[in-house]
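Removed: one protein chain of the complex. Kept in place: all other protein chains.
And now, chain A:
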Amino acid sequence: MNIEKKQGKTVTAYSHSRSAKIFSRVLTVLTAVTVVYPLIFIALVSFKNNQEFYSNIWGLPQIWRWSNYSYAWISGKIGTYSINSIVITLSAVLGSVLIAALGGYALSKMCIPKAELILSILMMFNFIPGVAIYIPLYTQMNSMKLSGTLWMMILPYLAWQIPFSIYIFKKFFDSVPSELIEAARADGCGEIGIFFKVILPLVRPAIATVMVFNFINIWGEYMWASIATSSSAAIQTLPVGLLYFRGQYGIEWGPFAAAIMIIIIPLMLVFIYLQKYFIQGLTSGAVKG
């Protein structure tokens, strides 16, 4: 009785204890500060020159030196790196979404025997550390005549995102009723038409989840990119270029911070725009194990 009454009044079971409410806010706010402050700090540094950075480490910059950004962009070649990163990320993300969506649909709705087994084998490969394949992959790229081109990154990045992407897609497709497909078939719609016109629009949240997840993984990938581009500066990506930038201008803190901002800002935008889907997709995977 008592419980029901309380339930009616309060939203959750956790809103009683005053001290717990205060304690939870204090600790969470403190953690949030340690998360946000370094980012704000870098943003401020990106407008300072070295002299100001040393003398006025905490404060706002006296002059907002946008020139740090143009310096990083042109002299630091961040512009070239950005274009490479954008081309690679866009192609690999779009490619992996399309290929994984088709694969997930096939595994979910097309009577493929042992679909679960195929999926778990794919997922098992995800446990293997990337470095374990980089040596043969590098020579394989040479023999495929792809070295020195952006394909060196596009194709492997696309491939490595496939297991998780198929996993997410299959889970979403499983919740689409099969009757829908049968009805579309009865109406004389072709299989490709069904997929693109009927099914795909129903799983927009899955597309968003996979896109954000793959975007984050590919945009910041460093290890393979550093190996693949070691002999050809023209195809270097942002993370590789950033470390190079550090080595070259290590003490120029302002332009260095500006370069970091250039790589973080697109992530922030994508994340803020699609974060609802991203966290949802991750946790729906977590709940079902």
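Basically, a residue touches a chain if its C-beta (ideal position, glycine included) is under 8 Å from a C-beta of that chain, and two chains touch if they have at least 3 such contacts; residues count from 1.
Going forward, contacts and distances are computed from a predicted model.
> Can you work out the missing subunit's protein name as recorded in UniProt? Choose among "FAD/FMN-containing dehydrogenase", "FAD-linked oxidase", "TldD protein" or "Sugar ABC transporter permease".
Missing chain, UniProt protein name: "Sugar ABC transporter permease".
> For a quick check of understanding: of A:150, A:184 or A:257, which residue touches the chain that isn't displayed?
In the full complex, the listed residue that touches the missing chain is A:257.
> Touching the absent chain in the whole complex: find that residue among A:78, A:93, A:162 or A:258.
That would be A:162, which touches the missing chain.
> If you put the missing chain back, which residues of chain A would it touch?
Touching the chain left out of view, chain A contributes residues 2-3, 6-7, 11-17, 20-21, 23-25, 27-28, 31-32, 34-36, 38-39, 41-42, 45, 53-54, 57-58, 99-100, 102-103, 105-107, 109-113, 118, 122, 125, 127-140, 155-156, 158-160, 162-163, 166, 191, 195, 216, 219-223, 227, 230, 239, 242-243, 246, 253, 256-257, 260, 263-264, 267-268, 271, 275, 278-279, 282-283, 286-287, 289.
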